[in-house]
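The structure's right below; bear with me while I get my questions together.
All protein chains of the complex are present and in place, except for one that has been dropped.
Per-chain residue numbering starts at 1, and chain names A and B are given in the order in which the chains are listed.
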Amino acid sequence: MLTPPAAAHALLFASGGPLPKKQLAKLLEIKESEVKLVLKALTDSLKNSGVVVVETDTEVELRTASEASVIVKKLRESELARDLGKASLETLAVIAYGTGTTRGEVDWVRGVNSSTSLRTLLIRGLIEGKEDPADKRRIRYSLTTEALAHLGITHIRELPRAEELSGAAKAIIEAESAAAAAAEVAE
Amino acid sequence: MLTPPAAAHALLFASGGPLPKKQLAKLLEIKESEVKLVLKALTDSLKNSGVVVVETDTEVELRTASEASVIVKKLRESELARDLGKASLETLAVIAYGTGTTRGEVDWVRGVNSSTSLRTLLIRGLIEGKEDPADKRRIRYSLTTEALAHLGITHIRELPRAEELSGAAKAIIEAESAAAAAAEVAE
Partner (left out) sequence: MPFNIKTDSYEGPFEVLLDLIEARKLLVNDLALANITEDYIQHVRAQTAFPVEETANFIQIAATLLLIKSKSLIPDLAFSEEENADVEDLKRRLAAYEKVREAARELSRVYGRTVMAAEGERAPEVVFAPSRDLSAAALAEALTRVLAAREAVEELPEARVKPLVTIEEMMDQLAKRVQSAMALSFNEFSKETKERIEVIVSFLALLELVKQGAVAAEQHEVYGDIRISHTASTSVPYYG
């Protein structure tokens, strides 16, 4: 009989791509809240194994470890990443560090129209857009496991200077929403 | 730095199928006689992990463990039984109304990455890919005869508003490839 982390490992391996955490919970017959623990145990058991668990809020995928990138490149030359332009990188940073997650927010912080960059990131599979549950007309963007894999990290908390930069961004966004709310009241 | 078994793990994971042991030795820069030891160590480290190392005399491959067969079967069944959903239906529609659409073209029309949807459609036998005779690296997708039969048509001409919708999709692809070519020249 397999332990839940081992069963999760087999499922992730068999799926060959990102698996929604919801689906994983269903297949393992565990609660969604328990998925976190199972993935933590799997992550620990795969430590230094050459393969890692890459996670977003909603999906999880197995990938080769970043330390293996050189040797894997020898096997699969196509693994060379195409460079991202400055605008796309900036847009990716806004979304990664949580400075903004809608098109309007990205435009607000960059001071320019970001639709071309968003499209590039969407087509490359680095971000995905999901309907905001609170407002279905609004699309919120988030990083995919593909983006994390290109950044060589398994979770957004491993982003360079994650706490400092996303903390600062959040404070500014909060000030902005407070100002926007005040403006609305004033009207 | 990765240990040789971890590097072997990453390579086997990335190769997606049986890897000749000779090639593995070469990639790891070890002697062929040492491959055995490395694979033994990898086998041990993957014990009860849900994934196993399967070896023949000349080749080696990663597979899900036999204990996982029930749960992996559940995964396959859930993949096949589910509704296609918005993303896969859109991808299938772009392919159906196009003639020999490539992955890049589907991405252009939809404005998002379609790899996951394409994979789903392939597994479910709804589309098939064929090499472009003009460019062998390029795969062109079309509906399978089973899919046409399921739709109750014998030719894509019989799809609703075939001419209008095909024309619109084609126009987008042409505009996008012109834009992509222009962008390349500009760089």
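What to note about this one:
As a convention for this text, a contact is a pair of C-beta atoms (placed from the backbone, for glycine too) under 8 Å apart; a residue touches a chain by one contact, two chains touch by 3 or more.
Fair warning: this is a prediction, and the values are worked out from it, not measured in the lab.
Touching the missing chain, out of A:21, A:63 or A:140, is residue A:63. Considering the full assembly, B:168 is the residue among B:54, B:70, B:168 or B:182 that touches the omitted chain. The chain not displayed touches chain B at residues 10, 13-17, 80-86, 89-90, 92-94, 96-97, 109-111, 119, 122-126, 144, 146-147, 150-153, 158-161, 165, 168-169, 172.
Those residues of chain A that touch the chain absent from the view are 13, 16-17, 52, 54, 61-70, 72-73, 76, 79-84, 86-87, 89-90, 92-94, 96-97, 99, 108-113, 115, 146, 148-154, 159-161, 165, 168-169, 172-173, 175-176, 179, 183, 186.
Operating definition for what follows: only the chains that are shown with their structure count from here on.
Measuring from the averaged C-alpha position of chain A to that of chain B gives a distance of 21 Å.
If you check the complex, the residues on chain B that touch chain A are 1-3, 5-11, 13-16, 27-28, 45-46, 48-51, 62, 64-65, 67-68, 71-72, 74-76, 78, 107-108, 111-113, 115-116, 119.
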